[in-house]
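Every protein chain except one is present and positioned as in the full complex.
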Amino acid sequence: MNQRILVVGAGIVGVAIADRLQASGCSVTIFEADLPGGGATAAAMGHLVVLDDSPMQMAFTARGVALWRQENLPKGCEREVCGTLWVAADEEEVEEARRKAERYSGLGLACEVLTAGQLWEAEPALRPGLAGGLRVAGDQVLYPMGAARFLLKRALERGATLCREKVQALVPGGVRTEPGLVQADAVILAAGLGTTTLLPELPIQPRKGHLAITGRVPGLVHHQLVELGYLKSAHGRATTSVAFNVQPRATGQLLIGSSREFAGLDGSPNRELLGRMLRKAVSFLPTLERVPVLRVWTGFRPCGPGNLPVIGPWPGRPGLFVAAGHEGLGITTALVTAELMAHHLLGTPAFLDPASFLPEPAHG
Amino acid sequence: MVEHVDVAVVGGGPAGISAAVASAAAGKRVCLLDEGSRPGGQIWRHRLGQVPDEAQSLLTKLDAAAVKVLFRASVFDVEDRQGSWRLTLSQGERRVAITAEKLVLACGARERFLPFPGWTLPGVMGAGGGQAFLKEGLELHGERVLVAGTGPLLLPVAASVGKAGGRVLAILEQTPWRRVLGMLPVLLAHPSKALQAAQLGRSLFGVPYRPGWWVQEAYGKDFLEAVRLTDGQREEVLECRWLFCGFGLVPNGELGVALGCAGTHAGLQVNKAQESSVNGIFAAGELCGVAGVDAALAEGAIAGLAAAGVWDAASVEGHRLVKARARARSTGRQLERIFALRPELRGLPRPETIICRCEDVPYGAIDPSWGSRETKLCTRAGMGPCQGRVCGPILIYQFGHTPDTVRIPYKTTPVGQLIAEEP
Partner (left out) sequence: MADHCIIRVDGQLVAATSGESLAVALLRAGHFRFRESCSGQARAPVCGMGTCYECQVRVNGTWVRACLEPVRAGLEVHTDG
């Protein structure tokens, strides 16, 4: 025990890993030259959601949400267990809601299929004429920056250290920084988009998204609302897409999402896409039309090569581990990622098959 | 339909009107945009049909000029369309788009507020804020009013209070007497200003003007009841109903910053023809640095002529404008020195004193070691509807933060108006 571990990156994934390993007796140093949590974490919506794209994704996200549930988060994390309401626009989507309900129930997750009438009762601000929905009660929302800072603070209180030097390169048995080499038993690369700079064999693409936040309209929306069509739009990999995705914040404000596009690292708003995203939101929530937007921002999801993030030892580089490519699920799965990493490093139990997340480095 | 003009002027105060009139006189199609309901900006703010004397001549010219004026227009987006600018604005329930070959930014300045315990109580307003409401017809019915803060603006505000039937208890000027005396040479150099000062002095006869004093705390339950003041040694408590308190002006540089114009929070940079570092964008008046109405009028005219492509510094009119600008800017710099903020004001907020009024972020929640972005992300300071326009300058003053980046929407805008036309 008492391994010396370097974690590169203090986004939510990095700090969750650092906190978990420090709690298990490792001696952890976190490297972050920029603002901790200032990358994809700060831009994220903070929806802790179980997704069922594949059985493993479902197990992964369900475990992620369950681990967040066990955390006693301080007020600054603004956690609310508001649940997710998947909105079905037509009968086809109601069918999908039923299939989804079976899968969620199969994992022991509380959920219920809503008729059009029940949907209207649950969310009267939704437009009339929707076909129904699926309520997943245990999904949560939180303020990602608050959560990342909470985990970082806890890791530091447990004895971890935060080093503000930029990691210039990974070297056998450690990292190189401006002042010199730092040696350790293991290096964990959790640098989000920065991963590829340090490990070119692992391509992480920025998948840009827009979010808008409104003024306070308490009581207008009660659940995180997501259209069932979301799966269609969020999962085509090359295309630009928008989906209806609205989150009630503890402040009474609404966060409006979401968009996906591959547009390099240009963070300026894409007015056309923003317009499409907001038009979609208004089409589901007509009263939004007059609600003021205070701010719009963009962020980059770290999108890896596969449908699941890469978590585990990097082949051919003893002592190097990676946790990267969480795309839009970094907040939801930060704690389960840390659990898997702990399994690899310490042999603690993993509740999921770790092999599903093992890296397959690109050749050539 | 998107309207196309040669020159779009953002801001309808003296600088903007002056620019619009100058461009229009050069034969350009001009559009003038302002958030208010009448032309004149803050300094010439007036009720319907009661145009102030000093504004009469320029407003008459504006009426006569072929300038399309849009009031109650909040510009929330400006897009660089390679060679032209596309402005999108919210006008009540309407969304309006305009394209323009050239832009003149004349967005003026806003008041600088500094936090002290109780400054969020109803009844505590800006000095300029109070002035604005008095000009719009607020009546005070013998109510007790304290005017405080800094700068020459405090005197006309106090005069307006008297005219509106209020009783001015005192004018607290944070700058000390010895620096206030530095006003004398400024006044002697500007006979017209000296005359104004003399008139103000007469209307303020009997009102204590107290340099070296400032507000420490405001008290009240649902509304302002009393104010504690100090000169650093002595303290007094005055019962009052209103406190009009402002600490000078800060340029409204947001639009320029968003468009990439070089400058600092103290003002956008412009060249001799009032053109910013971005081709085709001109700036005039307070947003290039606070210097008052004379600078605004001269710079507005220069910017308007330059945007129209007819600026000639060597002409008779050119000479006059350049001279007027230099004179006004030099006065502006003198006033800035005279009314520089004293360091004690930094010590006014207590841990529970609100810094960001939109998000109710208390002073104690901000770690002085944080930078601007960290402060914003950790506390939400600056994330409310005013988009940091009130707390931004406070954070710069208290903690040395850098001004924030500016993104669309430049003003809080309804969701429906952010939705572009169908492609």
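Just so it is clear, A and B label the chains in written order, and each chain counts residues from 1 on its own.
The working rule: contacts are C-beta pairs under 8 Å (C-beta built on N, C-alpha and C of every residue); 3 or more make two chains touch, one makes a residue touch a chain.
Owing to the predicted nature of the structure, the values given are computational and were not obtained by experimental measurement.
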{"item": "Residue in contact with the excluded chain [from B:S23, B:Q131, B:T150 or B:Q398]", "value": "B:Q131"}
{"item": "Hidden partner chain, touching residue among B:P122, B:G165 or B:G260", "value": "B:P122"}
{"item": "Residue touching the undisplayed chain, where the options are B:E35, B:D77, B:E173 or B:E299", "value": "B:E35"}
{"item": "Footprint left on chain B by the chain that the document does not show", "value": "35-37, 42, 47-49, 72, 74, 93, 110-111, 113, 120, 122-126, 128-133, 136-139, 222-223, 252, 354, 357-360, 384-386, 389-390, 412, 414"}
{"item": "Those residues of chain A which, in the complete complex, touch the missing chain", "value": "215-216, 251, 290-292"}
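We adopt the following convention: only the chains that are shown with their structure count from here on.
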{"item": "Touching residues (chain side chain B, partner chain A) in the complex", "value": "77, 79, 371, 373-374, 377-378, 383-385, 387, 407-409, 412-416, 418-420, 423"}
{"item": "Residues of chain A defined as touching chain B within the complex", "value": "35, 37-38, 42, 145-146, 149, 212-215, 256, 269, 271-272, 274-275, 278-279, 281-282, 288-297"}
